[in-house]
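Complex shown without one protein chain; remaining protein chains in place.
Right after this comes subunit A.
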Amino acid sequence: MASIREQFEIPGKLKTWSYALIGVGVLAFILGLVTKGIGGNEHDHNVFIGTLMYNSIFFTLICNASMFFICATTLAMGGWQVVFRRIPEAISTMVPIFGSITFVILLYIIGSHNHHIYHWLSEEAKSDPVLKGKLGFLNPTFYITWSVLTIGLWSVLGARIRKLSSEADDAITMNGEAGQSFIWRNTVSAALFIVWFALTVGSTVPWLWMMSIDAHWYSTMYSWYTFASSFVSGMSLIALWVVYLKNKGYLEYANEEHLHDIGKFMFAFSIFWTYLWFSQYMLIWYANIPEETIYFKHRVQGPYRGLFFLNIILNFVCPILILMKRGAKRNYTLITFMSVLIIFGHWVDFYQMVMGSISKEEVTLGWLDFGIAALFVGLMIFFVAKALAKKPLMPKYHPFLKESIIHHT
């Protein structure tokens, strides 16, 4: 009976990589700040802020998707995910960090009255017949209050669930009543998180943070679409960490059976994203009402045309063709490749959602975007690795752990 490696030790190479990425990111940030943020014209300034904005929102949401995954599987009484449950837990520790960064950026936009990004901040909005009617929702006070509540509660409720999970590390048996009570308390906490998640990611927050950039435009699907995009990327992020830890010789009990199921989530939610994408696009196209089609005008017929199709290729065509096969979902290399592709694909999706509205005339995708993304990836690697090293990699006495060990698809 071999003992297992429960404690993650951060490899030097991983640290180096995270420092390098953070270095590149900081450099890009400084260069961007100098050339665009301060140095450039107004348009450059907005592009700079917009780049920070969509990156921070994207990375916050995909890390928060990990907590959503934990809560959804907890509520569904899932057992299969327990052996690797600590990975999404570690990823979700990023929510307060990335959430704060996002908040600072959003606060700056509001504080500086940047009405090129949020048109509803301008003086004209008060006399615009449509916008003035929306000011009850689109106003700095509500925006800031709601954002604080959102990020705050995500962080607090998430921390509560992670703390609860630590109880499963102690060598007390989790059978019988102790186990029942543990599952019960997990369920209650997960339910609280899910409800708050539905009221934020599932509805208000994407409207407030992103949809209101096109202040006149609206689509009831917008938030669910954003959720699908961030959840499928979140699953891919979990897959990447699972594969990484497996390759380093950790997570003995996780095997291709678990990977297969994560792969199924990646596949299914790629199709789900496409379903929502199609529903939103087709209904707007079919009805052909100018105030709705205007959102797609420069995305389909203007400079964003290339990205518009790239979005569909990366996020639909590739996943359906490559992940359809059973073997693909059980193959470490292919899952790694697809995870990177899907995260990149949805990053592009967020890019066009935000920048497609801020910079309508030209696509500015370039060194700054990749640099800022590198900053977030670097920070993510650094902090997630740290969080992983803090706790055993497996909740050893979780009542469903044994189901997870013998899990087969």
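Some notes on this structure:
Note that in this section a residue touches a chain if its C-beta (ideal position, glycine included) is under 8 Å from a C-beta of that chain, and two chains touch if they have at least 3 such contacts; residues count from 1.
Assume contacts and distances are computed from a predicted model.
Hidden from the displayed complex is a chain whose UniProt protein name, among "Hydrogenase", "V-type ATP synthase subunit D", "Branched-chain amino acid transport system permease protein" or "Acetyl-coenzyme A carboxylase carboxyl transferase subunit alpha", is "Hydrogenase". The chain not shown here is touched by just one of A:Asn175, A:Asn247 or A:Gln301, and that residue is A:Asn175.
The residue touching the chain not shown here, chosen from A:Leu14, A:Leu33, A:Leu107 or A:Ile183, is A:Ile183. Within the set A:Ala191, A:Ile294, A:Val317 or A:Ala389, the residue that contacts the chain not displayed is A:Ala191.
Touching residues on subunit A toward the chain that is not drawn are 1-4, 75-77, 79-80, 129-131, 133-134, 137, 173, 175-176, 179-180, 183, 191, 198-199, 202-203, 207, 218-224, 252-253, 255-257, 264, 271, 275-276, 279-280, 283-284, 286-287, 289, 291, 394, 396-397, 399-403, 405-406, 408.
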